[in-house]
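Input: one structure, supplied below.
For this view, one protein chain was removed and the others were kept in their places.
Moving on, here comes subunit A:
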Amino acid sequence: MTEAAVREPAVIAVDGLRMAYGEREVLRDVSFEVRWGEVLVLLGPNGAGKSSTVEILEGLRMRSAGHVTVLGLDPAHADERWRARVGVVLQSWRDHAKWRVRELLAYQGSLYAPFATERMPRPWDVDALLAAVGLTEQSEQRVRALSGGQRRRLDVAIGLVGRPELVFFDEPTAGLDPEARRDFHELVRRVTREFGATVLMTTHDLAEAEQLADRIVILADGRIVADGTTDELARRIVGDDEVRWSFEGRPFARHVPDATAFVRRLLLRHEQGVSDLEVRRASLEDAYLGIVRAAESPDAGVRAGAEADAHDPAEVGR
């Protein structure tokens, strides 16, 4: 992988991270690791503390307490050599609007040239990168003339041009329409593979996390509430299945741990009158929503969402 991979056990190690703005605690005891070469998605609702976490890791924000190591250094005291190994792609950039696309990418790349080593030539070839993000045709256009999706692709190219070993994507698809978002996922997957970097991405969109992540860390209300691969999370935290049916014309729904046994009992009890039977396997989405809800109202259990009253038709009807 890289020369540093041997020395450093993890690209990012966060231990007991805390952040408070005055009285308001945004991060309370956050700990996780990012390993070499993986795509880690930090997933959580808006206001969970994702951006604060990422900005601390990028070295843009001071933390209140805790240990943070990124590429072997504390980002709060990191130097330009460290900066050259890190790429950043933010939600939506509007900078350098008057510059031409290729001109800006080449200028940004030139700042990385002094940090090239024999094993890590920097920057990447600008034209190859433009081709990879599909902006060859736009290379002589002004940046402000790009469409929203093109602008994001340029931002990805700028984030990668210095050949970073680690790239941060902070909510990179916020505001994109579904198609542009799908294209963007494809681009991130392809480009990070092709240009080889460890990735930390934040999103509030579970589908996006499932699309891209090797591993997901769920952050809610300033705490890590789950950490694992998509499959692990599904197994570990996914709750009950949902069974829906009609009985004598009235709709019902119930969340149960064992749908098969429940359906058997249901049909045994009512030989007739049950129709529209439907079993929905618990999904990661249900689990995520449950976790988020639980974190936002600490008194309710993680499975609060699974305990909806099934006997009130008003609640049951779709």
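By definition in this document, contacts are C-beta pairs under 8 Å (C-beta built on N, C-alpha and C of every residue); 3 or more make two chains touch, one makes a residue touch a chain; residues count from 1.
Keep in mind that, in the parts below, contacts and distances are computed from a predicted model.
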{"item": "From \"Carboxyltransferase domain-containing protein\", \"Oxidoreductase\", \"ABC transporter permease\" or \"Cation/multidrug efflux pump\", the hidden chain's UniProt protein name", "value": "\"ABC transporter permease\""}
{"item": "Absent-chain contact - pick from A:23, A:80, A:118 or A:248", "value": "A:80"}
{"item": "Of A:25, A:103, A:214 or A:227, the one touching the omitted chain in the full complex", "value": "A:103"}
{"item": "Selected from A:51, A:150 or A:192 as touching the chain missing from the view", "value": "A:51"}
{"item": "Residue ranges of subunit A at the interface with the undisplayed chain", "value": "51-52, 54-55, 58, 60-61, 80-81, 83-84, 86, 88, 90-99, 103, 107-108, 110-115, 158, 162, 170"}
